[in-house]
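Quick one: structure below, then a few questions.
Left out: one protein chain. Kept in place: all the others.
Just so it is clear, A and B label the chains in written order, and each chain counts residues from 1 on its own.
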Amino acid sequence: MELDQVTYTFARALAFSTPLLWAALGEIMAERAGVVNLGVEGMMVLGAVIGFIVSQATGLPYLGLLFAAVTGALAALIHSFIAIILGANQYISGLAITIFGLGLSGLIGRTWVGQPLQAPMKFVTVPGLSEVPILGPAFFTDQYILTYVGLVTAGLLWFVLYYTRPGLILRTVGESPVAADAVGINVKVVRMLTVVFGGCMAGIGGGYLSIAYRPSWGEGMTNGMGWIALAITIFALWDPLRAVLASFFFGAFFFLSFLLQKMFPPELLTLMPYTFTIVALTLVALGKGRRAFGSPEALGVPYKRGER
Amino acid sequence: MLERFGFKLVPRKAVPGYFVFLVSFGAIVAAIVVTGFIFWIYGVNPFAAYSTIVERTLLNSRGLSEVVRKSIPLLLAGVGLVLAFRAQFWNIGAEGQILAGAVGASGIALFVPLPPFVAIPAMFVAGFVAGALWGLVPAILKVRLGVNEIITTLMMNYIALYIVRWLINGPWKGDSVVGFSYSDMFHRSIWLPTIGNTRLHWPTLVLGLLLVVLLAVLITRTKLGFEIRMLGESPIAAKYSGVNVLFTTTMLIALSAGAAGLAGVGEVAGIHHRLVEPNSISLGFGYTAIIVAMLARGSPVAAVFTALFLGWVFASGDIMKVALGLPFQITGVINGLVLLFMISSEPLLRFRIARVSLKNPETAESETGTV
Partner (left out) sequence: MASTPPKHDSNNSLPALLSVKGITKSFPGIKANNSVDFEIRAGEVHSLLGENGAGKTTLINILYGLYQPDEGEIKFKGKKIALRSPKDAIKRGLGLVAQHFHLARRHTVVENIALGLPGTPMFFPTKILRGQLRQLGEHYGLKVDPNARIWQLSPGEQQRVEILKVLIQGAEILILDEPTSVLTPQESDALFGVLRKMTSEGKAVILISHKLDEVMRIADTISVLRKGNLVGCFKSKDTSPAELAKLMIGRTIEPTTRTDIEPSKSSVLELKSVWVQNDRGTNALQNISFRLRRREILGVAGVAGNGQGELTEVLTGLRYPSRGQIIIDGEDSTLRGVRGLFEGGVAHIPEDRNRMGIVPSMSVAENLIMRQYRHKPFAKGPMIDQREVTKFAIESIDHYSIATASKDTPSRQLSGGNVQKIILARELSGNPKLLVASHPTYGLDVAAAALTHELLLSQRARGAGVLLVSEDLDELIKISDRILVLFEGTVMGSVDTQEVDSQTLGAMMAGVSFKDIQGPTTSA
């Protein structure tokens, strides 16, 4: 393969991985606080449809993106109310949001299917840096702003999580809600805020798809990306920076499978990341790394004071 | 929070059966009402919409057969999930297990020449085994290593999807097919027989009902069923009783996943008669089966009714697309709403509201009586 093709692949993989990254980052924060959100797919697709509609109707792509974020947040609010306040089974409540979201988005978007977006978000090419050999075309040419913002956000979230007090609180709520409660932290409120944030991120990820990457709307256009974001969360071992690598990894595989279809059965390449996720989980469960790298200890368990 | 208003939540000791039914039924009604409201927002008269649906699905023999036909895979996968959920194994992988079953059956149909009266049972057996094996990997990982089965079964769904796509585009691509991807048609003699001129492939239906009976008997009357219930309801007690956790859990997941595999056989041998694009085979049956199982609340027999209900929803989706111009995805809206209302009402089943004396408001902790 020629160098040109390599850098091109890199660039396209980067673009493709952006929605995955946004959604995964949101989910990482939610799971770090101890809540599983199987509704990511639904939040993404709702974000996509609302984002498209608003952008198309107003001609303002960034307004559309804002609405996409808010939509995701609202859906997450429902999920967090059921899972955190009512204390019901959070796996099922997330799944319900996905099923509902896929259906509702199809319904809402029916008159908007197939229309190309009049004023989509444009590519940017970073002046100067794009001239740099190799790195230039790979990284700084023809990307969307959201891609760069996503990467910066990953870095920011990493910093917040490990080096600030709010991040410490968030992590403790997910590891040991008892310890957090004992010092007066309101576990439920922290969890709700984090889940809503996650929904926001998922909404943006979906919005990116319909406003920037494939500026149009089609039913179910997220194609299971929400589920992949969940896989990335685990594959990245709940770390925002590793999530960048993991999203890129998944993005690359998807793109490569398309590119290399003359040489390998594309489907077999595409299923590799899913297989790797299972392998990664198994390794984590087997290894000594379990203590250091496993899931947040209180993940998936609603918190009730007084129960051990 | 409630304490400030003089109420507190007290755990219920026993839940009367009729109350459970009432709550489930209420969730369904609520979902239908909200969906009607959504119709109205979209300029479709809800009453007209529902009456059209009812007329075409329930008052019409062809419609009815479609409802039953859609219920078949839901029943098979759903009753399998009832079993899995009973043992607290959250199997989200029915979708992939259905596909595995489809692959197993297709393998026999396309490559193993057998006389029809052997081929058809062989397809079902192959489908069952394939589905069971597909579920076994997450099962063993969970029992031996504690790996979260929700993620692993979900991943297996995708792996199955891509394997099927690979097969129909690659090694199993139909010789006579150009431009589309599916396998060759199965030989006419091994197409599953249908009732009259409907598309109702009755052998699968019969299998489904048999499975319901089998599982109902298994759960309530056999030693294995007793162990499964113990495992699901109190793992500590199961250990105290000497249950072999590894063996029992793998057996029951194999059964659960195999049932989903049978659903795949039905779709492929009874409807499409070839291996096709995975999304057309499973159509979301695997995820909907979760709702079937949850609504059935642990009873295989109830799964017959919940499968019919959700089959009706699927059939309505078709009608709505054709007659009302609404996208098929509206079924997702109804399903999602049912599920949302159902789990939101769970607290009603676990707790009741009682008054609290405001004289000496206690902290929110429930006293466990430890001193």
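In the analysis below, contacts are C-beta pairs under 8 Å (C-beta built on N, C-alpha and C of every residue); 3 or more make two chains touch, one makes a residue touch a chain.
Because the structure is predicted, anything quoted here is derived from the model rather than measured.
Asker: Among A:Leu3, A:Ile134, A:Ala182 or A:Val279, choose the residue that contacts the chain missing from this document, as touch is defined above.
Answerer: That would be A:Ala182, which touches the missing chain.
Asker: Using the definition of touch stated at the top, determine which of A:Arg12, A:His79 or A:Arg171 touches the missing chain.
Answerer: With A:Arg12, A:His79 or A:Arg171 as choices, the missing chain is touched by A:Arg171.
Asker: What is the set of chain A residues that contact the non-displayed chain in the whole complex?
Answerer: 163-166, 168-169, 171-172, 175-176, 178-180, 182-185, 291-292, 296-297, 308
Asker: State which residues belonging to chain B touch the missing partner chain.
Answerer: 13-14, 221-224, 226, 229-230, 233-234, 236-242, 360, 362-363, 365, 367, 369-371
Note that in this section only the chains that are shown with their structure count from here on.
Asker: For chain A and chain B, what's the span in angstrom between their mean Cα positions?
Answerer: Computed from C-alpha means, the inter-chain centre distance equals 27 Å.
Asker: Which stretch or stretches of chain B touch chain A in the complex?
Answerer: 38, 42, 90, 92, 137, 141, 145-148, 150-152, 154-156, 158-159, 161-163, 165-166, 169-170, 287, 290-291, 294, 326-337, 339-340, 343-344, 346-347, 364-368
Asker: So in the complex, which bits of chain A are touching chain B?
Answerer: 36, 38, 42, 78, 82, 86-89, 91-93, 95-107, 110, 219-220, 224, 227, 230-231, 234, 265, 267-268, 270-271, 274-275, 277-278, 281-282, 285-286, 295, 305-306
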